[in-house]
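Yeah, one chain of the complex is gone here, protein chain that is, but the others are all in their spots.
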Amino acid sequence: MVKLIARRLALGVLTIMLVSGIIFVGVEVLPGDACTAYLQRAAQGKRLENCRRDSGLERPALTRYVKWTLGAVRGDFGVSMKRKTLISKTVGTRFRNTVILGVTASIIGVPLAILLGIIAALWRDRLPDLWVSTTAIFAMTIPEFVSSTVLILIFSVWLGWLPGIVITRPDAPLFEFLSDIILPIVALALVMTAHILRMVRTSVIDVMASDYVQMARLKGVPYGQMVFRHVLPNALLPTINLVALTIAWLLGGTIVIEVVFNYPGLGRLMLQAIFFRDLAMVQAIALILATLYVGLNLFADLLTLVANPRLRTMQRSRP
Amino acid sequence: MGDPLVQVKNLGIGFTSRAGLFLPILRNIDLAIGEGETIGLVGESGCGKSTLALAMMGYLKSGLRVLEGESQFHGRNVFDMDERALEDIRGGELALIPQNAGQSLTPTSRIGRQINESVKLHTRLAKEQRRERVIELLSQVRLPQPQELLNRYPHELSGGQQQRVAIAMALAGEPDVLLLDEPTTGLDVTTQAHILELLRDLATETGTAMVYVSHDLGAIARVSDRIAVMYAGEFVLEGSAHQVLKQPAHPYARGLLLSIPRLQEAVVPASMPGLPPSPGEAGQGCAFADRCPMAEQVCGDNRPVLEPTAMQELVRCHFHERVEQLPLPESPKRPDRSNLDELNNILRFDNVAISYAKPSIVDQILNRQPDVTPTVDKIDLTICRGETIGLVGESGSGKSTILRAIAGLLPPQSGTITYDKAESLNTSVGERGKDLLRSVQLIFQNPDASLNPRHTVAELLAQPLRLYFGLNGDKLRERSVTLLERVRLRADYLERLPSQLSGGEKQRVAVARAFAAEPKLVLCDEVTSALDVSVQAAVLHLLTQLQVDHGTTYIFVSHDLAVVRALADRVAVLYQGRLCEMGPSENVYRSPSHPYTEVLLGAVLEPDPDAELVLAAEDAVDLFPPAKGCPFHRRCPRHVGDICGNETPPWQPTEFGHAIRCHIPLGELRDMQYQSVTTH
Partner (left out) sequence: MRATTNIEPVKPEGVFVRLLAVLLAMLSRPSGRVGLILVAFHVVLAIVSPAIAPYDFKELSAQIILNAPSSEHWFGTDNLGRDVFTRTMLGGRQALLVTTVSTVLAITWGGFLGILLGLVGRRLDEILMRLVDAFLCLPWILVLLLIVVMVGSGPGVLILTLGFFYGIPVIRMARAATHDVVALDFVTAARARGESRSTIVWRELVPNVLDVLLVEGAMRWSWMLLAFSSLSFLGFGATPPTPDWGLMISNARSFMSFAPWAALAPVVALSSLIIGINLSADALAKVLGIDRAQKAPV
């Protein structure tokens, strides 16, 4: 068991390293370099030379890669070309904000999704299921910018309950954000819940049709007990990985929500960095988000390893 | 007999098809089960026996509903009971032992907990008492170390152990009636025998009544007091086990019994023509009329009712008195065996070892073979041209592995396989020439998986014809039609897809495909194991006929000793990938035998109520084959000492080209085995 965990951890580290390589190579491959990209039309003559010298672009790619990765491990991503400040500082607060968004949305969304998914499966094809599933389909397929816009329309413009955009400073302490965060969280949670709900529903339906559930019924297990002891553990186990994947995937896409609500998170920073062609910043953000993704998957895999009796007992020999 | 525990009255169950028609699965079922008696419900696939067993619990698969009649338990109709009442009796007084225990046990719940659940639901014991009861139940089903087993998960147990757990779970509620739905399907021969003995003993110990559903007449014969034979959803024969098995009064039952291969008879059993009707196809008259050897006009017009006979059976046949006088069907001609010559061999194994282990990087660098005990080892075998050699063994015996090696899918790790005294078969498929590929053909067990569901029969047959003979167009079609005729399928089957064929028809297509290449050697990997008994007989027929016509050599792999007896001239017995015994069939099936062969023979279930099972070895699960010594020494009932585990036993030949690999001298072996037979 310990061996399995160690292997999984090693794999995670390997993946992150690979990703860092891909990011670096990807940026290198793009036409021009960090300086020509940023300076654009002004990229010539002395200015270009100075820029290159300051950024250390004369050194060979491999050296730069190693320097970058070593720095990244320490949390130092270099200096942003646009802001002339340490990237880590800027990214730090934005990262915190995005994580708050993600974590809160998950805390609300995941349990809600599981509950609704189970309900939809148990009342399959009847009224509760039709309601839940239809709403889920809508929430899933309507683009986030649309649903966010609609939310603003309803809650901010028409009802006036909540602010439509965030005007608090990015690095302000948490409690100042509170009322600002509610709508973005709802927007994110909506999509998250819809996706996870559908997976849970399908999983529960599959398990309900299995031989062992039929057997439980045929040995006289009452319905409620059957659901809790025989159906749920087997239905929810395989969804752990998918839930993690969904959350990770959605976090990569919070940019749209952040733009609509003007939320000072990593997504908006990313957009700005790309717009201004601040490649060092872009690289840093890419690496952070990718690490977050790998981390979430790792967590899910380890959780599954511990919870799944089949994997837990793999080392034991048969009696 | 007092009041019956279960009483089924004129039960009819069916479903509504997509076209809106109501199709029956069960018709006019009447059955009474009294205290302590065991009834066997026997029939082939689709006859409705499982539906009936589940219906006795008030359970219907989705889409089915009761058309008429009722099923009573202790006088109450189960279809009138509410959920609570049903939950009360299910698992309690009326318990089910399911078909596939491995899939019927909840994977995320420990064994102890699952059995405890049953105890808690159906008894009033307190917590500590329950734990004791669970251990008691596990011991009752003869599982070793019950305290430890409590904490295990279902997937950690072997198939046999899982089935025992399922039995323990069913016994938890101290049932009056046990329903067993094919409980030994999928288990090894020896395991199956042990489970059946257990069930018999339990029935005697606890006095529980049992309803044993199976397609296997051998298993039914072993446990039942009474037998009911089902065909197309109705009972066609019901009577005492003895009567039904020895003198069946219904032509179908008779045909069924005749199509079962017997250990003592080296003949391919007779087969019944045609197929059972699908639900709704039966029509006005007797469901069996179109296949019956003595059918007359009235059979097609009037459906017969169940009538009592002189021997106190119930028969559904207009002419049941005449069944006794039906002539025995002709057995197909066996090919001439007198000229089998070892020197004229087609295949030769010299100390062959085969392994699935792939060399790791380290091994590749050092250019050596992986240091793992091979799956198959020390095979020395010669196969004569034109013979049928049977490879028998249970799961893990390596028989399929050997076939794959011959076919070139898995080259041997060491030793040589020589084809036709000239070519080496140590090559993989890619390295072989067209001629060699053509000469060796493989037929698989499950036709659902071995025929591409997207291809028509025409396409399936065209592939080898194109590949080996370059045929096209009209010539191709002509040859395909001829091939179909040879396997007794009409030309219009060419346009059909596998999903439109029955199991037996699909397997015929697979046979036709193999013979399209005009092979010299055909490898049959459990080709009849997935088929119903009567269909199996037909396919065996077919294979024999083809051999007579073409002089093909067969290597016939099977776990079913009776089938192998019917077909094979010589037999080789394998245990964990090593040869134990080898020789002409009649010698192998007689004493002296290798101890493992002895165990196998003792475990065969013949549809004979007087036959006794001989359980010599323990039903244990062997993990790894040993590097040295006899592979069977851990389970061998005739173990003589350390020598068995340390030294590889030598081949001891007898006359007739029969050899046994054992440390015990043959004379002693023969005496010991003679003694065992006479003391039983």
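Order as written gives the chain letters A and B; numbering starts at 1 within each chain.
The working rule: a residue touches a chain if its C-beta (ideal position, glycine included) is under 8 Å from a C-beta of that chain, and two chains touch if they have at least 3 such contacts.
Predicted model only: the values in this text are computed from it and were never measured.
> Determine which of the presented chains are touched by the chain that is not presented, and list them.
A, B
> Of B:G408, B:G504, B:P595 or B:P649, which one is in contact with the hidden chain?
For the chain that is not drawn, the touching residue is B:G408.
> Looking at the full complex, which residue from A:S55, A:S88, A:S203 or A:N234 touches the chain that isn't shown here?
A:S203
> Out of B:L442, B:V487, B:L501 or B:L600, which touches the unshown chain?
The single option touching the absent chain is B:L442.
> For the chain that got dropped from the picture, name the residues of chain B it touches.
Residue positions of chain B that touch the missing chain: 407-409, 429-430, 432, 434, 437, 441-442, 444-446, 449-456, 459, 463-464, 467, 495, 497, 499, 517.
> For chain A, which residues touch the unseen chain?
Touch set of chain A with respect to the missing chain: 14-16, 18-19, 21-23, 26, 30-32, 37, 137-138, 140-146, 149-150, 152-153, 157, 195, 199, 202-203, 206, 238, 242, 245-246, 249-253, 255-256, 259-260, 270-271, 274-275, 277, 282, 285-286, 289-290, 293-294.
Here is the rule we go by: only the chains that are shown with their structure count from here on.
> Compute the distance, rounded to whole Å, between the mean C-alpha positions of chain A and chain B.
Computed from C-alpha means, the inter-chain centre distance equals 52 Å.
> Help me check something: in the complex, which residues belonging to chain B touch chain A?
Interface residues on the chain B side: 54, 57, 59, 83, 86-92, 95-96, 98, 100, 103-109, 117-118, 121-122, 144-145, 148-149, 152-153, 155-158, 161, 169-170, 173, 621, 623.
> What does chain A use to touch chain B in their complex?
Those residues of chain A that touch chain B are 210-223, 229-230, 233-234, 237, 308-310, 313, 316-319.
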